[in-house]
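Got a structure for you, written out below as C-alpha cells; questions coming shortly.
Selected chains only, in their assembly positions.
Every chain is named by a letter (A, B and C) in the order it is written, and numbering of its residues begins at 1.
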C-alpha cells in the first residue's frame, strides 16, 4: 500500500485471508475493497506466504500489529493457533473481526462467516434427494486440520446419516492441498470402486475448490462424469460448465464478496463506536442446473474479483 | 601374526602370511604394488578384519575390531593414503581420538605444546600447530601424519610409505627418530619402495609377493638385487633405460613466469626428444609451476607457450597435445568412482562410448604399463595405490601427447613398475615419429639423474637454469636446492 | 544393469504385494487390470520425466530443489500462452523452454558464483515459485482444452491401440534418449567424471563449467516437459502445484540406485523408482489406508529400498 500513512486520519484496515491464490479470497478481497470505498477506509490485503501455513499467518498479524493498523479482519487458518495473536492485537487496542472460520476465543468484535456445517448438510440433503435415499457415497476430505472444510464434511456426514439407505463407503481419504494431489487421490479412489460396468459408487461430495476440481478431472478423465452424482463446494467457471454439462449435480456456494464486505463494514462500525452483532451469517446456497439462471445466483457464481 | 588371510571379492590379497617383529626392531616390509603390504598392516592396526589367522601382541592374543582398539592396545599406524582431517588444525589432527581434556573441556594449551615438541623432533618446527591441515602442502601433511603416530606413544608403530612425499633431509630425520624409538623398545614396521632406504634403515626385512610371504631375513649385507628378484620372482632389469636422444624443436617455453604465491620467477625450455627434470625441496613451488603451465592455476606475470599456445585452460592444453599427471592422485588425479577405461580415456573420448570400444582402446595401455586389474571396466578405486598411479600415467599414453608434464609420477610405484614407466618415457622421447618432450618433477635424485637429460633446481619459487644431468651430482643438486647451507 | 534389476525386483515385489492385498480385500484382480496399470503409468509420467532430468543433475554431482517450482512455472507459462491465443504446440514448447531457462539460470548460478547446488536451487526454488505466482497474478490461469490435455488422459476406446497415452510413450522415448546420452556419449562420460571427481575432470581437460551448465539446462528442459504433463493433467496453469514434489523426484532417482555424491545415475532405475512410489500411493489409496499410514509406509519404503541396495552394493562392491 503506497503512502499508507500519508493520508493521516483515514482508518487503515488489515484484511488477512488464509491464502491468496484461490478465487474465493479474491472475491473476499473485492468485497473488502467495495466496503473500503464506500466507507472511506484504506484496505491492506495480505495473506500468509504459503497457503495453510499457520505460523506464517501469525507472523502476518504480528507484523500488522507492530505497524499499528486501525483494525484487523482475519480469516484464521486455525481456531486455536490464532487465539494468542488476536489477543495480543486486542491488547494493543487493535480490534479484530473474524471471518470465514471460527476462533476459539471471544477476544474479537464479531464473527462474520458462512455456517459451514449447514453448507455441508445442504450438499448431503441434495445428494440424498438425487439418490432417492439409497446408494453408496464417497466423501473426499480436503486436508488434515482445516476447520471450515472439516465442518462441511461433518455437516455432510450428519445429513446423510439420517438416511439408512445411504452408505458412506470412503471418508478417510484426503485430497491434500494442491490440485495434483487432489486429482491423484480422486483417481485412486475411483479405481478402488470400479466395477466391470462402471462405479460401485452413486454419490460424491468434496468440501472445497481444489478437491472438487481434482475429483471433477478424475471423473471426466475416467469417463464417469454424469454417471455418478457429484456435488462440490466453492465456485469456479469450470464447475459452472460442468453443471451445465450435467457432469456435476451442483455446488454449494458461499458469498465471499458479502463476507469481505461485511467483515470490513462490521469492523469500521465498531471503530466508529456503533454496536455490532457478535455473529453474522453470510449464507450458503446450493447452485444447480435449475437455479443457475437466477440473477442472485449469478452474482455468487461469478463474483466480482479484486484486480 | 600367523596364517593371515584376506579376500576382497575375487581378489585374494593375503594368503597364510606369517610375520613377527621383535621389540626394538625396525622391520622393512617390501613387495610390488598390490602385493598386500598395506592390507597386512591394516589388519594389524584394526582397520581391516582378517578372514583367517591370528595375531599376538606381547604374547597376548590380540584381535582389534577397529582402529580405536588397535590404538588402545598400542598399535599406531601411518596410512599410505593420507588420512588427516582437512578442516581441523594440525594440533587437533595430531591428537584426534586421544584429545586431552581438563574438566571436560579440551586442553588446547597442552595439545599445542606437545605438537610443537613432536614437530620440532621431526625437524619441522615451522609448521604452525594452529594451521588448518587443508592449507598445508602434501609433504606438510605427511609430517603431521608422522607426528600423530609419534605423539600417540605406542609399542608398535607401522609406517606405510611415509617418505613417498618427503625430501631427503626430512626422511633422514625420520629414520633417526625411528632408530631412537626402536632404541626405547618399540617395534617398527616400515613399508617403502626405496630399497636402499629399507636396507639402510631396517634391521630385518620381509618380502610379500601376490599375498604370500616369500622371503624374510636380516638386512645386513643383503644386495638390493636379491630383494628385487624376490619381489618380482625373477631377476630385475636395467634400472634406468636410456636410449640415445636427439633434442628437436621447442615444445614448452616459459619466460619469467610467476604465479599468485609460487613460482616467483621461472624460465625454461623443453624440446622434443628430451627429458627435463625439476628438483627442489618441498614447498619450493614445483607443483605450482606445473599447474600454472597447464592452466590450473592463474599466471600472474610472464610468458607461457606450450606447443605454440599461450595461456590456456587444461582443455586446450590437451587438445594441443600436452598432458599432465598430478601428484595428488586421490584429489585430482583420478575419478575413483569411474572405471579404469573411463579414466584412461577421459581426455580423449570419441563422440560415442561403448563397452567394446573401451576395452579395445584401453588394452594396449594396460598391457604396456602392466596394470594389474580384473577388468578394464572395474572402478579404478578398487586397484592398489601403485596401479592407480599407473592409470593416471597411462592416460597420457592413450591420449598420445607430445609433451608430458609429470609431477612425481612414480610415487608409490614398485621397482618393477617404475622401470616400466621409465622404459615408456624413454620410448616416447626417442620414437622416430614425433618424439615427445618430458618435464618431470621429482624428489628422488637417483631417479632424476637416471632418466633426465637436463635438471633444473627450484628454490623458494625461483627456477635456476637447467644443467646437464651428466654434469651434475646428487650432492650438487641438493646443495643448490637447499641454498648451499644458508 | 544389475543395479536396475534390483530396482525392478523391488517394484515387482511392491506391485505383487498390493495386488494380493487388493485381491484379498475386494476379491478381484483390479490392481493388475489394464486400466489400473495405465493409471499408475499416467500418474508416474510427471515425476518420471522430471526424474530423468534429476538423474543427469545428480550424476553430475548436483541437485535441483527447484524442480517442483519449475513445474509450476512451466504450467503457468503454458496456460498463459494458450489463453493468449498461441497454438497448443507453441504453448507446449514455451512451457519446455521455461523449464530450460530455469535450468540455465541454475547452471549459471552454480558455475559462476561457485555456490553449492543445494543452496542455489533452494534459492531459485523460492524465487521461481515467486515468479510463477507473479506471472499468474497469484491465481490459477484457466486455459482452453486442447489436444495437449489428452497427453496423459485415460485413453478413449478408439485409441486403445496406443496401449498407453501419448505422454507415457513420450516419457519412454525421453528415457531412451537420456539413457543413451548418459551411457554412450562423450558428454555422458564427462558428466559422470565431473560428478565423480571435479578436480580430476578439470585436470583431464573436461570443461567442467560448460558440462555443468549443459546438465542443468537439459535437466531443466526435462522438468519443463514434466510441467507440460502437469498442465495436461490439470488443464490449468497453477503456480502452487507440485509443492514439495522435488523430494519425490530426488527419492525416485536415489531409489533407482544413484548416489547423491555424484558419479553414477541409472535412467531406468530412476523411472522404476518413480513407479515404486506411485504403486505405494495408488495401492494404499485403493486399499483405503489412512493417509498417515500411507505416509509412514512410503517413508519406510524409501529408506528400505536404498538400504537394500547399499547392502547389496557393499557385498559385491
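By definition in this document, contacts are C-beta pairs under 8 Å (C-beta built on N, C-alpha and C of every residue); 3 or more make two chains touch, one makes a residue touch a chain.
For clarity, every value in this text was computed on a predicted model and none was experimentally measured.
Chemist: Beyond the single copies shown, what is the real count of each chain in the complex as a whole?
Modeler: Here the full set of protein chains amounts to A x1, B x1, C x2.
Heads up, the rule we're going with is that only the chains that are shown with their structure count from here on.
Chemist: CA centre of chain B versus CA centre of chain C: separation in Å?
Modeler: The computed centroid separation for chain B versus chain C comes out at 44 Å.
Chemist: List the centre-to-centre spacing of chain A and chain C in whole Å, with centres computed as mean CA coordinates.
Modeler: So the centre of chain A lies 33 Å away from the centre of chain C.
Chemist: Under the stated contact criterion, what part of chain A meets chain C in this complex?
Modeler: That would be residues 20-23, 26, 50-51, 144, 170, 172-174, 177-180, 183-185, 187-189, 191-192, 194, 213, 217, 221-223, 237-238 of chain A.
Chemist: In their complex, what parts of chain C are in touch with chain A?
Modeler: 26, 30, 35-36, 39, 43, 46, 133, 138-140, 142, 153-154, 230, 233-236, 238-243, 281-282, 285-288, 290-291
Chemist: Tell me, which parts of chain C touch chain B in their complex?
Modeler: For this pair, the touching residues of chain C are 183-186, 188-190, 192-193, 195-197, 199-207, 262-264, 316.
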